[in-house]
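Take a look at the structure below.
The other protein chains are all here in position, but one chain of the complex has been omitted.
Take a look at subunit A:
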Amino acid sequence: MTTAPAAPATAAPAAPVALRGVGRAFTAPDGGTRDVLRGVDLDVEAGEIVAILGPSGCGKSTLLRIVAGLDHPTSGGVAIDEAPVRPYDVRCAVGFQEPRLLPWRSIEKNVALGLPRGTARRDGRAQVARLLELVGLAEFAGHRPHEVSGGMAQRASLARALARNPEVLLLDEPFGALDALTRLKMQDLLLDVHAAEPTTVLLVTHDVDEALQLADRIVLLGSDGDAPGAGIRQTVVVPGHRPRDRGSAELAELRGRLLDGLGIDRHGAARGIQATTTIPHYPY
């Protein structure tokens, strides 16, 4: 076997993404319309990782789908590399919130689905094998999706998106179904892949720590007060370079601010409890 190529068959350069006043309203069952997103402006640089945080149902998936060209905004627009997003834009690869694997195909063939068109068969095979190795599914290459666990299916779905080696990678809670340890491993994997091929990444997550660990910038999505429709409430530039120390005090402070932004009580200063550590020193 030749050494596994570090660079994939077709290396697409990362592309900047620009969202301009993106709004999306859905028709409600009663015939009216319901604003889900309103006036979202966001510029993502080429090769940047932006994490999108927000409460459940605020429109994170919808925003990602609009960037991928799977859904269309009711107002505003999205451009990748200055060219408007087309339906099912080939410059994007999507890791869906659910694995969405084809049940009749093996994990291996599902991942191969992500390969860019025109990949030579042998290169494609090697690339798929490499990705399966990376996400820890090499042994399960021949299994069907229903024969692997939910977290494994999600990793396969991640591998499929990575196989595309896109200009823009859109990941919708890619680690949502993983246990804490696998989740940390997969975060590191994503960082490794990104370091090797710096693509633009938009990452939806519920996990503040994950966002702090992975992102250059964190965007907090949510609605302000009683106006319907979510917009960008807060943008946080995460200091330092990846990989970041998971326990640094600076990140802890940011974490608190983000949790506040999400409306989550941090069970500390907010209740007048001293924010300093309350864990006694050894020996207890």
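What we mean here is this: a residue touches a chain if its C-beta (ideal position, glycine included) is under 8 Å from a C-beta of that chain, and two chains touch if they have at least 3 such contacts; residues count from 1.
Methods note: contacts and distances are computed from a predicted model.
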{"item": "Listed names \"ABC transporter permease subunit\", \"Polysulfide reductase, NrfD\", \"Monoheme cytochrome SoxX (Sulfur oxidation)\" or \"Tryptophan synthase alpha chain\", matching UniProt entry of the absent chain", "value": "\"ABC transporter permease subunit\""}
{"item": "Identified contact with the non-displayed chain, of A:59, A:73 or A:114", "value": "A:114"}
{"item": "Hidden partner chain, residues of subunit A it touches", "value": "1, 68, 70, 88, 90, 92-94, 96, 98, 100, 102, 104-105, 113-114, 116-117, 138-139, 160, 164"}
